[in-house]
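The complex is shown incomplete by one protein chain, all other protein chains being positioned as in the whole.
Chains here go by letter, A, B and C, matching the order in which they are written, and residues are numbered from 1 within each.
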Amino acid sequence: MSPEMPLREDLIFEQSAAGRGSPALAPASGEAPGLPPGLLRSVPAALPEVSELQVVRHYTRLSQLNYSIDTHFYPLGSCTMKYNPKVCNRLAMLPGFLGRHPLAPEADGQGVMACLYELQAMLAAVTGMQAFSLTPMAGAQGEFAGVAMIMAYHRSRGDHERREIIVPDAAHGTNPATATMCGCSVREIPTDADGDIDLPALRAAVGPQTAGIMLTNPSTLGVFERRIREVADIVHEAGGLLYYDGANLNAILGRALPGAMGFDVIHVNLHKTFSTPHGGGGPGSGAVGVGRRLEPFLPLPIVGRENGRYRWLGEAERPQSIGRLSAFMGNTGILLRAYVYMRLLGAEGMRRVADYATLNANYLMHRLREAGFRLAYPARRASHEFIVTLKDLHRETGVTAMDVAKALLDRGFHAPTTYFPLLVPECLLIEPTETESPETLDAFAEALAEIRELARSDPEQLRRAPLSTPVRRLDDVRAARQLDLAWRPAD
Amino acid sequence: MSPEMPLREDLIFEQSAAGRGSPALAPASGEAPGLPPGLLRSVPAALPEVSELQVVRHYTRLSQLNYSIDTHFYPLGSCTMKYNPKVCNRLAMLPGFLGRHPLAPEADGQGVMACLYELQAMLAAVTGMQAFSLTPMAGAQGEFAGVAMIMAYHRSRGDHERREIIVPDAAHGTNPATATMCGCSVREIPTDADGDIDLPALRAAVGPQTAGIMLTNPSTLGVFERRIREVADIVHEAGGLLYYDGANLNAILGRALPGAMGFDVIHVNLHKTFSTPHGGGGPGSGAVGVGRRLEPFLPLPIVGRENGRYRWLGEAERPQSIGRLSAFMGNTGILLRAYVYMRLLGAEGMRRVADYATLNANYLMHRLREAGFRLAYPARRASHEFIVTLKDLHRETGVTAMDVAKALLDRGFHAPTTYFPLLVPECLLIEPTETESPETLDAFAEALAEIRELARSDPEQLRRAPLSTPVRRLDDVRAARQLDLAWRPAD
Amino acid sequence: MPYIPHTPEDTARMLAAIGLDSIDELFDEIPPALRAEGFAGVPAGIDEAAAARLMQSRAAQDGRSLCFVGAGAYDHYIPAAVWDLAARGEFYSAYTPYQAEASQGTLQLIYEYQSMMCALTGMEVSNASLYDGATAFAEACLMAVRANRRAGRRRILVSRALSPVYRRVAETIVAGQDIELVELPLRDGRLDPDALPADAAGQYAALALQQPSYLGTLEDVDRLSDWAAAQGLLLIAVCNPLSLAVLKPPGEWGEAGADIACGEGQPLGIPLSSGGPYFGYIVSRERLVRQMPGRIVGRTVDVDGRPGFTLTLQAREQHIRRSKATSNICTNQGLMVTAATIYMSLLGAEGLQRTAAACHANTARLAARLAALDGVRIAFEPFFHEVVLQLDRPAAAVLAGLAERGIAAGVDLGDSYPELGPAILSCATEQRSDADIEVYAAALAEVLDSSEVA
Partner (left out) sequence: MPYIPHTPEDTARMLAAIGLDSIDELFDEIPPALRAEGFAGVPAGIDEAAAARLMQSRAAQDGRSLCFVGAGAYDHYIPAAVWDLAARGEFYSAYTPYQAEASQGTLQLIYEYQSMMCALTGMEVSNASLYDGATAFAEACLMAVRANRRAGRRRILVSRALSPVYRRVAETIVAGQDIELVELPLRDGRLDPDALPADAAGQYAALALQQPSYLGTLEDVDRLSDWAAAQGLLLIAVCNPLSLAVLKPPGEWGEAGADIACGEGQPLGIPLSSGGPYFGYIVSRERLVRQMPGRIVGRTVDVDGRPGFTLTLQAREQHIRRSKATSNICTNQGLMVTAATIYMSLLGAEGLQRTAAACHANTARLAARLAALDGVRIAFEPFFHEVVLQLDRPAAAVLAGLAERGIAAGVDLGDSYPELGPAILSCATEQRSDADIEVYAAALAEVLDSSEVA
């Protein structure tokens, strides 16, 4: 849009007029007799008073300010921003599913329970685990469930001293944060120059205090941990268990089973590998799978089947469970989307996911290497993602990974993940996913190459990017210092 | 967006790659044995071969290039671009309605038929007519039905010489075009300086050749035809009938009934007054209503009711009908949307439509008059719309109505109707509708005032408008001369 | 107030600005005798939740039967992405793209649609849609007559295998202009070549055929096309666009191809929706483009030389040419075209071909299964995806019996084709499974066995 017409939209509050509103949307009467007056609200809440058209126009326009999969290439590393098939959404929102109260009789939910039961089994099959619980509502809650199960297992064996969780230095922030939430201490271990775990350091780290280790494989460095069986042996021999952070499962779906690698427990981000939408921040699902040892500890509820009827298994059937993680059973609607996705792809289609996610990543890595970019792990195959480090470019030109990210926005691409993993300086973690065409990858590589040229010829221009977005670079320091977290009516 | 990143989207064909495509969307096999080889296609049609993500991204982006009610104020005169409630769409697309074949047994369509039956009755009530047929698929087809009924009526009385249709010079183009399609000749009559029909001219025009007259009231000049009863008497006395073009019904809903004005037949644009969406050009519905005289001639089918069951009335029940206008029964889904809209508003809500459509138009007219704009009919009340003429401005500055329209696009407003009606030079026909807030009207008036200032200070800038749209002014002459109407594969 | 944003203060402020005391005064130019207050016969408004309950209860009564009806509208699967995209507010709530710069989304989409229809039919130009298949046929007839204006030919030869309702609609529409449709008889469910008038040249404007025909049969289009060309008649082809993924496109019929093709666009991603909205398509040879009715989008460039799209050849249209326009059509079926364009993009030629082939195969299976019953025979072969089944007793009663068993089995051909005796037209699209076919067959067997039907 033109400079005169910034793509800016007033707050919905600023469009409000007292007495406006959409009366067709609520029951006619507002009487609530019989409630004690002292407990009632005295002044109506300062919500906007706007017409339905104003609401539609406002949120339609706001939506247009976003980059999204449906509008842009979105190679955000570690996030698996692949296409979310529309049909999954449509079928998960069929009235029978959507209108059902979670505490309605089980006879009234056999349809949804059949889907969930089969989903449990399919997830076990694609991960090589024994049993699944679908209740965790995101990856981090899956991690919580996993570590809590590890702790419950040790406790059940009287092993109360195991309260330390090992994580690689490259681990996602949720891993250490989860360990803390579970009451564990965290020990970080280093990664070697090729991105593999430093085995001597691991050997030195394990001991009677070791509860377990949390790993992703391929790791957040975008490479496959080649000595995973040795890692497993070291940890198991020390009496610890292995947790698999399934955020990167897209890389190996059908090519390798975490269960076979020696993992005892895994969470799967259905909103990544199984393509449920990210929704601008959620909801997701972090279903957890376990080997036989941990099965008694799975979080509840779980769908069981008896005589052709499905039913919820709860505390009575699973007295050793770590308990419940949600008021009902987690993000059912998301589970249904993942279920439909898995049925559409089937075994064959799912195997192709890893194949083409990996092909796309390696191809794009190759293109960028050719264009002169420096790779963080040049000797390694990319998994479904890979890391470019702009350390040299930064030294030479002062241009940062942030500058490059913003310049990509101006060129119609969402930026890759920046500054994660923390151990690679000025990094871009790039994950194209299997649903993007080679043409898109080529265009993205060309944009990055052009930006790299510009960094040398006119770095100032990059520091001013982005220019074409609804706002330009924002003052984060001011945001944190002069907190403005909510609109308030003028007095 | 920035100048480097024009809001441009390649043709879907240009994104195609042979062998791509979405196999999940079609049955697995393509065998069609048993069809004579000589009748088969030899080369597949050159349709795009793209992935579902490409399709989603392409059409999502294309959609964002549009101005629409859901994103912009759209004061397109004569078009009644009011808010289309989302719920009407939702409820018209319930599976029972959507999945039903039109020739399925009537017992399987009692739900939809109940709605249509009630819609026929409600439309009769709000227009003051006797009976309705819902089958015409847009206003122009409603006009066709109306004039065809007028002709059938004269024919049924042996009155074969009446083949002339009178239209005011301000009439919408569909009126004369319709008369021609019905085999009539067209006689235009002038409008007086106040926008009313020139009665002496009308008296002079009528005669034994007069089949009827087609009028809108309020007229396309945005004013109410005050002597409508005299018009009716003149035409009726001459043996002709009166056709009411209901495109402007929004202006008088609940305030005056066309039936009471003396009209014999009317079409109603459900996609205007009854708020069904315009869909970027359609579909609409041009339901036709008649007085008792014309009832036998209504187009088919019509919903009847007997012993609590609904059924289709056809040729057997209505042997004098002008016949059928569609393969089934017209735009049923649009009719359902209008039905829901009418039920939501009810009698009281519908009356308010004209009240606030008229208030908005008169208020905006007042604001523009204050801002120095010249009105085409300054002595008159606005109906739901009004005309500004830029004749003076054009003379002074060279700026045209077209320039002003384009400058409005740059300011985030869709343009009013320009150069219609043809008899007002450099005109803008402005229809705000009742669903817009006064704040929006104020902002629009200010934008127009600013443009007017600019016309005096820097007319060149206006001639360059629009600058902020995905494309700038297009070469219409080239479009018509060097016809490029379809993409073709390169040989 | 529903959908009206004005607060009492707004209303007061606005009236004050205009200088009025009340809204009533806004209507003071309406003669008092004509002023009305409200409506008898319109119920009070209801809230959205009540409307939802009402419509849900209505919809629950409808569309429950198993569908084997075709006859111009077909039960195809529509991928979820089609309507998710078509229903986006920016498409849904826009007007006809008069302001090209503010409507490039709609305009480019229509250009793509036109391109796809040309590719599918083998023709050069397409408009942006007409109301439905029947009115598209009527417009094609008018177009053919206009193209023959100088020759003054106002009669059109029409195959009796062309949809009876299309013929009826066309008659309604062309009647006022003294145009006559002359029916050509059939043999074996197809146009009888021996009945083609020897003296057609100079007498008729066009020959109109449907392929596949209304009866599901396949005309010898090459031969008929060549005959029309030899007689100097235009050829109007009425085609199911989905079938053209498998069948020879009208642009390639015979030596010269058809001149105009048209038909019902519903099979391309439009829900059955109890009868509409659907859309009519019409395509033609480039030389006929100035006779084309309706809107047409062209690609051109803007002042900066960038490609862009705009409505073009508007001098054909009512808003410019008024009583001399090619048609009175104004609003067309834009949103349906949006859906169809997305549908064709998603399926591509291969997806359409597989869908069409599956319909053919399913109908063949259905026909074979039903013909195995006593009292049922297949009237004509080959057929595309509809089949005429002749029965040994009254069709209406059989259909009623099937309807009671939850099956919409087809259309009774008795009124339109009495010469066939008791006969129905059935169709099994790609949506009908073998189990569905078995349900139909079992129910039909039961009906035929029962005493319900003589």
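Note that in this section contacts are C-beta pairs under 8 Å (C-beta built on N, C-alpha and C of every residue); 3 or more make two chains touch, one makes a residue touch a chain.
It should be emphasised that the depicted structure is a prediction, and the values quoted were computed from it without experimental measurement.
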item: Omitted chain's touching partners, listed by label; value: A, B, C
item: Given A:R157, A:R292, A:R395 or A:R472, the one touching the chain that is not displayed; value: A:R472
item: Chain not shown: contacting residue from A:L40, A:A193 or A:A490; value: A:L40
item: Absent-chain contact - pick from A:L215, A:L242 or A:I334; value: A:I334
item: Residue in contact with the excluded chain [from A:S133, A:N250 or A:T358]; value: A:T358
item: Residues in chain B touching the chain absent from view; value: 17-20, 22-28, 50-54, 56, 60, 85-87, 89-91
item: Hidden partner interface residues of chain C, rising order; value: 48-49, 52, 77, 79-80, 84, 87-89, 430-431
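We take it that only the chains that are shown with their structure count from here on.
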item: Chain B and chain C: spacing of chain centres that average the CA atoms, whole Å; value: 20
item: Inter-chain centre distance, chain A versus chain C - centres from mean C-alpha coordinates, in Å; value: 46
item: Euclidean distance of C-alpha centroids - chain A vs chain B, Å; value: 47
item: Multi-partner residues of chain B (at least 2 other chains); value: 20, 52, 56, 60, 64, 69-72, 83, 85, 344, 435-437
item: Chain C: positions in contact with at least two other chains; value: 1-6, 10, 45, 47-48, 79, 81, 84, 89-90
